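The complex appears here minus one protein chain, its other protein chains still in place.
Naming follows writing order (A and B), and every chain is counted from residue 1.
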Amino acid sequence: MRRRIMGRYGYLILLIIIILAVDLYPFFDALRLSFFDKNLMNPGGDRFTGVSNFVRLLTKEPLFRPALWNTIVFTIGSVVFEYLIGLGAALLLTSRYTPMKNLFKALVLLPWAVPIAINSLIWKFMLAPNYGFVNQILDRLGAHDFLQMNWLGNLSLVMPVVIGVNVWRSFPFYAITLMAGLATIPRELYESAQVDGASWSARFWHITMPGIKNVSMVVVVLHLIWTFTNFDVIYLLTGGGPLHATEVLPTFLYQQAFELFDMGYASAIGLFILIFLVVTVGPLYFRANAKT
Amino acid sequence: MKRISLILSVCLLFSLAVIPRGAQSAEPVTLEVWNVWDPAIDRDGRAMNEKFREYEKLNPGIQVKQNVMVYADLKQKAVIAGQGQQGPDLLHMLGEWVPEFSRMGILEDLTSEAKSWSDYNKFPQSAWNVSTVNGRIFGLPSIASTRVLVYRDDLFKKAGISKVPTNWQELREAAKKLTADIGPDGKPKVYGFAFCSASTAIRGPQEFAVHLWSTGADLVKWVGNRWVPGFTPEQAAEVFQFYSDLMFVDKAVPPFSIGWEYQQLDSAFQAGTLAMAQDGAWMKRRAEQSETGQSWKTAYYPYAKTPATYLEVKIEGISKFSKHKKETWEFMKWLYNRDNDVYINQTGNLPSRLDAKESKHWIEDKVWRDTFLESAAFGHPMPPIPTSPILKDSMESLQEVLYKRMSPQDAGKDYFNKVKTYLDTSVNK
Partner (left out) sequence: MARIRLDYRLLPTVNRVFAYALLALLIIFVAFPFFWVITASLKPNRYIITQKIYLFPPELTFSHYMTIFRYGNFGRFFFNSTVISLATVALSFVVVVPAAYAISILRLRGGMFFSRVILSLQMLPGILLIVPLYLILKNLRLLDTYYGLIISYTTFTLPFCFLLTQAYLLTLPLELFESAFMDGASTRQALMKIAIPLSAPGLMTASVYSFLRAWNDFMFANTFTTSANARTLTVEVSRLLGVWGTEWGALTAGATVTTLPVLVLFILAQRYIVEGLTAGAVKG
């Protein structure tokens, strides 16, 4: 066996090379860049500037706190509602009253499986003032003021609307994984509880919720990370929103890197995102994964 | 199963075989053109495509490939490609990009080629000036046109307006009267006026600049040995007040138009929901596609204190990283010779060539030609420095006013400070 094993490290070579090239090297390069002043508009070398990028970000950047706040609001708002609706859908789809479970499972996945660019097109179309479906329905229902309402252009409503679209897109993931979790709860627990006369809510809180605790944690933690770092949804819907009302750290990073070409500063923003996540969500992530 | 590995190997082989390899050996020379003329929606775009095919026939061995984008994308892609030491062969640009692009080193210096061209004098010197930075020419001016007031004559008659507005006061009064056709929800179906305000707007800052110029100010000016803001905070405030009054006092601007870009503005005009707008010669194409097109008329754009408009010059340049610079220059000279220039610019966008403007096609068109030509007398080009940050800031300040987060006076001060800071930190180094 030993000779076999030695030779077989070769099986890992390709994977190691690619991971080094595409994950680890860029990662460390991003770390390095955040300490430099590299602006593609000024040809000529990078200048080492120590922590000045970070100082600028944390103290002098007027968009920092709004973007951080928006990112937190967007993340928590999305995850909370995604979980609630996902859980509701999961319960509904595993209920004994639901026919054709597989069909509905597949249908429910639709918003998640479709490219984000398409989702944002769909909702820009549905939310358009005057001829968008949403405004038309509201107008029919008597809320005439809403016919010309520009949802994505309204400073106070745009963030809830964007969260809503994100929830619509993401909740299927929760639904499917929670369904898998629900399936692992032994039926006998429910049956004996019913025999004992337990009400629905008692069954829910004492059997269902604990049973899906692990799966819930994993899916929530994953989504906290994914939503916090999500660029596509907001960029494609509002580009950062009217007057930065939906500006989040990822769109801010992108703007610095690819519209103003300040790569060093952008890398510093990226590093901040990473540190923030490691500090806030990191412990949860490793705890959730340790359990499985 | 063997089937899976079979499928996978087929996929792999297929993709390897099909993925184009790097630069081909240069037998057919392919000229890559990046511009905005979309044959899908534009007659001139189609005409240009025909000319491409004609050139290919006349020059076997040369292929012309077109990559169509909107201006915002075009700019970003050109810069990104330039960073990668890449670029198209023929690059269409807005005049205001030339200073930036030349500074970034992504444009080829064409001074000697241009000056030795027999047709050099057929283009107005003011147009060549736009593509000239520090005495060096970086492109050929393909289009030189101005902005005017485009309005619906039939709606004017219906509202009983006999005199076309010439100043801001008259514009506001007319806009108010033209906002009409109240629907069952109490909202008007037709608005008197609208403008662009998207933060990534191309048109919006140009409209803003026209308004600013007409207060007698300038965007920037060269004083002594540095660039300073060419306007006072009060003049900027006057412009923001104008926008604000139109929207909130006269209620003549659609409330859902905050954040509009040129596509929405022009579409609204074409759809008949807008009576007036600051617009350009390309509206001729939309007029031809619209039922009301016959009653679209043009007039000098109304001013505050002094007539002003935007002298828009579009430049065709050659990327510094093009591998076929000579062939591209030959192609450009051919494409913009008198006959071809006339052929590809018929439904909007005045060609900059003086003799093309005299062509039979344009000379008979009072509406879509004379106003533009005559307005050039008071047309201002964009300043010869990289301007995108100040243009973008103008839209941000405008949005602060439109969202009622700043008063026009504060926005004026704020914008003045932004311009001053930008000039001091980035331009006057």
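By definition in this document, contacts are C-beta pairs under 8 Å (C-beta built on N, C-alpha and C of every residue); 3 or more make two chains touch, one makes a residue touch a chain.
The model shown is predicted, which means the values in this text are computed figures rather than measured ones.
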- Note on the structure: Contacting the left-out chain: of A:56, A:124 or A:203, that is A:124
- Message: For a quick check of understanding: of A:98, A:192 or A:280, which residue touches the chain that isn't displayed?
- Response: A:98
- Task: Check the options B:263, B:306 or B:428 and report the residue that touches the missing chain.
- Result: B:263
- Note on the structure: Residue list for chain A contacting the dropped chain reads 1, 4-5, 7-9, 11-12, 14-16, 18-19, 21-23, 25-27, 29-30, 33, 89, 92, 95, 97-98, 102, 104-111, 113-118, 120-126, 130-131, 133, 136-137, 140, 168, 172-173, 176-177, 180-181, 197, 215, 218-219, 222, 225-226, 228-229, 231-232, 235-236, 250, 253-254, 257-258, 263, 266-267, 270-271, 273-274, 277, 285, 288-289, 292
- Message: By the contact criterion defined above, which parts of chain B meet the unshown chain? Give residue numbers in ascending order.
- Response: 1-2, 4-5, 8, 11-12, 14-16, 18-20, 22, 32, 34, 38-41, 67-70, 72-73, 77, 80-81, 83-86, 88, 261, 263-264, 267, 271
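Definition applied: only the chains that are shown with their structure count from here on.
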- Query: At what distance in angstrom does the C-alpha mean of chain B lie from that of chain A?
  - Reply: 37
- Message: Considering only the defined contacts, which chain A positions touch chain B in the complex?
- Response: 40-41, 43, 129-130, 139, 144-145, 147-150, 153, 155, 239, 242-243, 258-259, 261
- Item | chain B to chain A touching residues, read off their complex | 76, 79-80, 83, 103-105, 184-187, 199-200, 254-256, 258-259, 396, 399-400, 403, 405
